[in-house]
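Could you have a look at this structure, given as structure tokens, before my questions?
Heads up, one of the protein chains got dropped from this complex, but the rest are sitting where they should.
Chain IDs A, B and C follow the sequence of writing; residue 1 opens each chain.
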Amino acid sequence: MEGFEKEESTVLAKPLTKECPVRLGGDEEIIESVVTGMIPSDMLELKLGDCNRAAKIRREALQRMTGRPLVGLPFGGFDYESLLGRCCEMPVGYVQIPVGIAGPLLLDGMEYFVPMATTEACLVESTNRGFKAIFASGGATSMLLTDGMTTTMSLRFGSAERASELQLFLEDPINFQTLALLFNSSSRFAMLQSIRCAIFGKPGMNLYVRFTCSTGDAVGMNMVVSKCVQRVLDTLKNDFPDMDVVGIPGNFCSDMKPAAVNLIEGCGKSVLCQAIIKEEVVTKVLKTNVAALVELNVLKNLNGSTVAGTLGGFIAHTSNIVSAVFLATGQDPAQILESSRWITTMEVDINGKDLHISVNMPSIEVGTIGGGTQLASQSACLNLLGVKGGNKELPGSNSRLLATIIAGSVLAGELSLMSAITAGQLFNKDVSETAS
Amino acid sequence: MEGFEKEESTVLAKPLTKECPVRLGGDEEIIESVVTGMIPSDMLELKLGDCNRAAKIRREALQRMTGRPLVGLPFGGFDYESLLGRCCEMPVGYVQIPVGIAGPLLLDGMEYFVPMATTEACLVESTNRGFKAIFASGGATSMLLTDGMTTTMSLRFGSAERASELQLFLEDPINFQTLALLFNSSSRFAMLQSIRCAIFGKPGMNLYVRFTCSTGDAVGMNMVVSKCVQRVLDTLKNDFPDMDVVGIPGNFCSDMKPAAVNLIEGCGKSVLCQAIIKEEVVTKVLKTNVAALVELNVLKNLNGSTVAGTLGGFIAHTSNIVSAVFLATGQDPAQILESSRWITTMEVDINGKDLHISVNMPSIEVGTIGGGTQLASQSACLNLLGVKGGNKELPGSNSRLLATIIAGSVLAGELSLMSAITAGQLFNKDVSETAS
Amino acid sequence: MEGFEKEESTVLAKPLTKECPVRLGGDEEIIESVVTGMIPSDMLELKLGDCNRAAKIRREALQRMTGRPLVGLPFGGFDYESLLGRCCEMPVGYVQIPVGIAGPLLLDGMEYFVPMATTEACLVESTNRGFKAIFASGGATSMLLTDGMTTTMSLRFGSAERASELQLFLEDPINFQTLALLFNSSSRFAMLQSIRCAIFGKPGMNLYVRFTCSTGDAVGMNMVVSKCVQRVLDTLKNDFPDMDVVGIPGNFCSDMKPAAVNLIEGCGKSVLCQAIIKEEVVTKVLKTNVAALVELNVLKNLNGSTVAGTLGGFIAHTSNIVSAVFLATGQDPAQILESSRWITTMEVDINGKDLHISVNMPSIEVGTIGGGTQLASQSACLNLLGVKGGNKELPGSNSRLLATIIAGSVLAGELSLMSAITAGQLFNKDVSETAS
Partner (left out) sequence: MEGFEKEESTVLAKPLTKECPVRLGGDEEIIESVVTGMIPSDMLELKLGDCNRAAKIRREALQRMTGRPLVGLPFGGFDYESLLGRCCEMPVGYVQIPVGIAGPLLLDGMEYFVPMATTEACLVESTNRGFKAIFASGGATSMLLTDGMTTTMSLRFGSAERASELQLFLEDPINFQTLALLFNSSSRFAMLQSIRCAIFGKPGMNLYVRFTCSTGDAVGMNMVVSKCVQRVLDTLKNDFPDMDVVGIPGNFCSDMKPAAVNLIEGCGKSVLCQAIIKEEVVTKVLKTNVAALVELNVLKNLNGSTVAGTLGGFIAHTSNIVSAVFLATGQDPAQILESSRWITTMEVDINGKDLHISVNMPSIEVGTIGGGTQLASQSACLNLLGVKGGNKELPGSNSRLLATIIAGSVLAGELSLMSAITAGQLFNKDVSETAS
């Protein structure tokens, strides 16, 4: 998620003092104070020093203010303390998203039962059918191509010369070591990979600087990246005191936007996943045939998407699978957007009869620590996949494995939906032939 | 969500026969059968005739097969029967996503407390700050520009002439009435708005037909649209028996892909939302100034996004807010992708001192019936906003209101984040001035 | 070309008075006056009343001012009078672009010898080879899908309500007749096809109105469209005196920009062209095979272009052919940009052995009257194709025929280059096999 100011979160994160509550009176009294606006709803945690009680009071006040009962929105069975300063402010309960299990996905020789949190019909079942086809064909394989999160700062100078000097300084290989040392010193996991500048607007005066770094098992946008970039900035200020920081991030990252830069340069994990689906599996499990799939892929995923003027959407329904695994494992749903892209290919395999299918996903943004991964239910799903928390031997390997599992699941989902569509086609063919 | 085959869902939707369970023995026995593969996990609901028991057995079997305990993933307090054939297959529990309440949002003269399901820190609080600024400035106003869901079928003919004939037939205004009657007859809510063809690939032989229709309060992709399009197809088959249905949908819709067609023609609800934020509110509530916001908007949301090569991402963090309201209200998270786009503008207001801010969102895909909206917790959130279920007097007005509330929330979110960024900038400025 | 102000062109277009010259003295004197800046170079035509003499004097003055001889840039054999107020200001000579002849192109049963003005090696020869393959296979066929030029005006109002009123007025079918009458009355050839509005920026206050109209045999951007739109505007001013015309055109057209709207809605002529190339022709004339072409098309024109993040560039080298025919026939080279797009498809034909190839070009912007088409050399090339000037029986049919000839030539060019690439591949294969 884009970098909210640290000051804001600090307010909530400070230790709750236990003295305050005494003077506030009983629940009923406080509820009335919230309803009348004497106590702001967002101050409850701070004033009460008890997150569960605060949430309960807020909930009751909300019902009175709106006259709308929240029956149906569960409250109990949840640790509101766990949200404080980390996940969600002003809670009044939680929504339940059912988790279905598809699998096993046979990927790179290992079996995974994939948790999918979804409210859509047929999604788990359809993905599961894809898993069966992959399993029966000997499994899928994946390649992690790159692993680096990006952020941008946009800077402004009073003159073009100064901006150029900074660009030269930042892009000089000699300085990279120093900058990397600085950058990396702010986090145990951050490791700077590259710096890239773009001059824009008033030329030479607006400098967009894009940092790419590995972030261990965290997505890393907030804590790691912001801190590290800030550290670099602070030091640069010594030599460039005239530098004006216009914005971090500066949209050249490009987080949560459908941008070409993420497709071309990658962002987060860039993963390729492929499988060869045997001809008989296509027939028996998927109820279709290889030629029909290859043809539909060109007509729908390539040509059809071209007619629609897509940038990076040469796919059938990637975001369905991505969002289900994202929600189950506590990822940021705002990042479904750039994590659900690129291209699905289907070709007749070299042997002339089986199906070769691949998905190419250049910007899967996932982590196994931080954000929603810390909550109990999401943490259990990560554990089911064997990727809970940070990997201590090999930092980053948990989040990388999660990214490949997502790509494998997308492969299954694409395979199954495309098969369902072609099967419908064949069915209609029969009908029309019978009819004529 | 893209149209899964009806046959698939039919399997699960058929009434559970109560005789089966008897022969299956006790839970322990069944769990073992699932573990050994004798009973397929996805057959449990059908065989047991008891969704809660099926889920429980599946969960236990899963723990044994993987050796990984699911402690932390809640199971109880949920009605698994409510999922059957409608929401999520093979459930083993649910994830909890905390719901924070921001508001009131003062929009078009009404006040709304907006439920946001999120695991991200500061999102609710930041949006809430935006709501405060809007409230203190007299509220925001919205315009619903269009309301029409789209789907595409791709057809293939043996000759260019035949494809042309169909195109002419479909685009002839004279036939529109007949086609609309047919289309609309399959659903109480569907109302055909337009038909648009694109010939492609082997020219004249592949015909992409894009239907746009209103869908009442449902998103409408699955049930309404598929049924209606099928009805039209069935009839067309009489005159065009040589027509081959290659795929529905054909990616010209364009559901769940970042495509230009949705930006230009709209898909779902197309909403504009604007507010004039008073200068003193910008200073006091948002801790920044109008000029800084206007400048940052050009540098970040326009120029920065251009550097990144975006198509429709001239925004700061729209998908953050969209995803939080989507999850709270049971929307399809896969559609966050196309619902989170376009452009945020910030200008100095005509009076020369206040801030004019607007968000333009051309394809918000939401509904208040069907899918996840039927679950208890999501339904409660819809109720909080006064948009639960289908609106009986004015079908479609609930989902349209929900779309404008989302746009209003996005406006608040953009306003608040952009302010936080500029405030950071000002802060740094002071520091550097002091330092020098 | 985008609409330059009428005032500007009026200056040059006014009849040259013959009295002025007398007082100016001899050539030598005037040249010196230009060199010293006493007579502005752009006033020569007006002051001298003799375009040829003005150009000659300007040329000599330029050589003296720069000290750079213009030897090599021809001057004679050209009618400078023909440029006045129509083509090119401040001329000093002309460049020569050689015209090669490829053909015959067998298209829709007719034969065309296509003039190609180019300075690139192999382009004419390669296109010619494509023509041979098409000819030997029985010819190509084309379909003109749409024919309508677009322009946009952007308007601004003081309030959202007023802007909405105008939008409703413009999009109301009842008013279309009246608006069309107005629009069409300003030109013999303009025929309004549709009006489309987009509200943007300060919502309800900035209204982008996109007009689509047929323009006879002219491209129509300048004269026809501007005049007609102005006429509509003038009338609208009566009912909407508070309307502020911010800009015509408003970039929603979208002339001379790589924009999705032109791909999706078409602009100028939208043409499909296809051919079935016989297997033996592929082997003998093109020295390759069908399978190799089909494969390369997916790898290069679809996947390769996707890797590059293209929007509408699923092609091999369309702009090569488009630019050569554009230059030969006096089209606006600035419009090569949007005229050179979309997609080339190659598939094995239904018979399982021949090659089906098509090009889909949604925005070919050409005319046979106005601009460069009036010059002698370009006019001769139009005459060679039988499309010189406006078609009197069927206005617009000359420019439509020219558009299909361009599409046919692009088809040949794509076919030939793709064949050359695959032939190179086959060649290398042989070498490596021999080598190993």
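Couple of notes before you dig in:
Convention: a contact is a pair of C-beta atoms (placed from the backbone, for glycine too) under 8 Å apart; a residue touches a chain by one contact, two chains touch by 3 or more.
Because the structure is predicted, anything quoted here is derived from the model rather than measured.
Across the entire complex, the residue among C:Ile39, C:Ile57, C:Leu105 or C:Val124 in touch with the chain not shown is C:Val124.
In the complete complex, the residue from B:Ser41, B:Thr345 or B:Thr373 that touches the missing chain is B:Thr345. Checked against the full complex, the candidates A:Gly220, A:Gly309 or A:Gly413 give a single residue touching the omitted chain, namely A:Gly309. Within the full complex, the residue among C:Leu337, C:Val366 or C:Leu411 touching the omitted chain is C:Leu337. Residues of subunit A in touch with the missing chain: 141, 143, 145, 158, 160, 164, 199-204, 260-261, 263-265, 272-274, 309, 311, 343, 345, 347, 350, 356, 358, 360. Against the chain not shown here, subunit B presents residues 260, 263-264, 298, 302-303, 306-309, 311-312, 314, 342-343, 345, 347.
Convention: only the chains that are shown with their structure count from here on.
Chain centres here are Cα averages; for subunit B and subunit C they lie 40 Å apart. Computed centre separation for the pair subunit A/subunit C is 44 angstrom, with centres defined by C-alpha atoms.
Taking each chain's centre as the average of its CA atoms, subunit A and subunit B sit 17 Å apart. Residue positions of subunit B touching 2 or more other chains: 200-201, 260-261, 264, 309, 311.
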